[in-house]
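Here the complex is missing a single protein chain, while all its other protein chains stay put.
And then chain A:
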Amino acid sequence: MNFLTLLARNLWNGPSTEAFPFGPAVTPKRFRGKIAFDAPSCEGCKICERVCPAGAIRFTKTADGLGFSCWHDTCVFCGNCEFYCPTKSVHQTTDWHLSHTQAEKYSMVESGLIPNQVCVECGATALDTAPSVAAVKPPMSAEEVADLRGRCPKCRAKFLKARRAKS
């Protein structure tokens, strides 16, 4: 190896290191960073909680509905939650900025709430989760999904059974 050539090349190309924090740090599109949760598209299956190896994801039942929390201090950014999530309502962003002050240590949490709703059919209180319709045949229209969404799990099952009988 000719180190003089290498020296010339390195002088020409400039430093290999990134100028961060004085310049932008290159972040690839597929970078596995902080978790983001989208409550409206969540089916409430809780698979992310079960596959999370660090126990960072927790669902808690509250008076208002079902609460989601992902503690970024505990998260190992493996992406198992996103991989197994049927709707990708849990997904990893490319945001890797995790430095924080001591005072913020309990606020490095991504949280969300799946609210309660009153079933349009029977009037029972149930979670306003996205209905699981990926496997339903024939595929459901957006109006049908919205209609289904307003019901409780029991009425949803009834709705789907009636739809199957019709088709």
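Points to keep in mind about this one:
One rule holds for everything that comes next: contacts are C-beta pairs under 8 Å (C-beta built on N, C-alpha and C of every residue); 3 or more make two chains touch, one makes a residue touch a chain; residues count from 1.
In this text, contacts and distances are computed from a predicted model.
Taken from the listed names "Peptide ABC transporter ATP-binding protein", "Carbon monoxide-induced hydrogenase", "Protein-export membrane protein SecF" or "Glutamine synthetase", the protein name that UniProt assigns to the chain not shown is "Carbon monoxide-induced hydrogenase".
Contact with the undisplayed chain is limited, among A:F59, A:F77 or A:F159, to A:F77. One chain is missing from the display, and on chain A it is touched by residues 1, 3, 6, 16, 28-32, 50-53, 76-80, 83-84, 92.
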